[in-house]
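A single protein chain has been omitted; all remaining protein chains appear in their positions.
== chain A ==
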Amino acid sequence: MATKSDALCVTIGNMGTAPHQRPFTSHVSPVVLFSVLDHYLRREKDQELVVGAILGVRSDDGTEVEIRNAFSLLETDDGLDEEHYKTLYDLHRKVNPEEVILGWYTAGQNILANATTYQAVFKQDCAPFNPIHMTMDPEALFKTNGLGLNTYTAAPVGFSEDADCMFLPVPSEIKYLDAERSGLEMLASAKSNETRTAALLSDMDHLEVAIVRLQELLERVSKYVDSVVQGTTPPNNAIGRYIMDAVSVVPKIDASVFEKTFNSHLQDLLMVVYLANMTRTQLSVAEKLHLLVNTPNTNSH
């Protein structure tokens, strides 16, 4: 996959080319986004931007990078607080030994003027790969439709060793895992609330929400089909075929066979429920009896 050609033309190369020229993708986990925003929220009053490190795993040949965690760093007047950085990295490694430092992030503006110095700090820890630089622009959240998230890799410019780097953008996408997805949905349901809070749903409520959504989708599809039939909307072959495929997924089972499987499934379920309830009644009866016990045994001491 070629990188976005902004001002440079980057060729797809093999291991022989320089690291910054190789194709590269990065996946960002949602925890990182939340973490960065939280850090930005808690910055000091006059601070305009915050700096932190990003951790994650790399694929074996270095072309795919997964950013899984991030922690915040302190900025003193001289630059980065190295001791703080080392301590935090050690602590993190104790819990999660497989995450390595992948680079660093800033939140607040786009690339800094003195970003090269920071880049050098992280270069040692990421060797032999280049550190990845991730920026998040909170202004972009307000003004545009996007996230303001950019990831870059550095390419050296100039002839000397410590010369300035040019930052090349790298495509990044947000990758979710199943368990995180349910958590994220829960968080997203809070976004429409005025106080930005949401309570956790019970299982039944969750099912209800999903079914309501499914019904809405079906409504939309059937409206579309009706309007195409009437001639008000131009038909589109691909969508039509897609709908047909979707509808034909419902299996056509013989009615009696279906009855049988349905009933057996139902019976299994009911039996388990019955056993569970019986255990529960047993427990409550035992509880009541225990509370009633007048301890005739201990009275005879």
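Note that a contact is a pair of C-beta atoms (placed from the backbone, for glycine too) under 8 Å apart; a residue touches a chain by one contact, two chains touch by 3 or more; residues count from 1.
Methods note: contacts and distances are computed from a predicted model.
Visitor: Which name from "NADH-ubiquinone oxidoreductase chain 2", "Acyl carrier protein", "Eukaryotic translation initiation factor 3 subunit H" or "'-nucleotidase, cytosolic IAa" does UniProt give the chain that's left off?
Guide: "Eukaryotic translation initiation factor 3 subunit H"
Visitor: Pick from A:R58, A:H84 or A:K123: which residue touches the chain that isn't shown?
Guide: A:H84
Visitor: Per the definition of touch given earlier, which of A:D38, A:E82 or A:E219 contacts the omitted chain?
Guide: Checking the options A:D38, A:E82 or A:E219, the one contacting the hidden chain is A:D38.
Visitor: Please give every residue of chain A in contact with the chain that is not shown.
Guide: 29-31, 33-35, 37-44, 68-69, 72-74, 81, 84, 87-88, 91, 94-96, 138, 141-142, 144-147, 173-188, 190-191, 195-204, 206-207, 210-211, 213-214, 217, 236-239, 241-242, 245, 250, 253, 255, 258, 262, 265-266, 268-269, 272-273, 275-277, 279-280, 283, 286-287, 290-295, 297-298, 300-301
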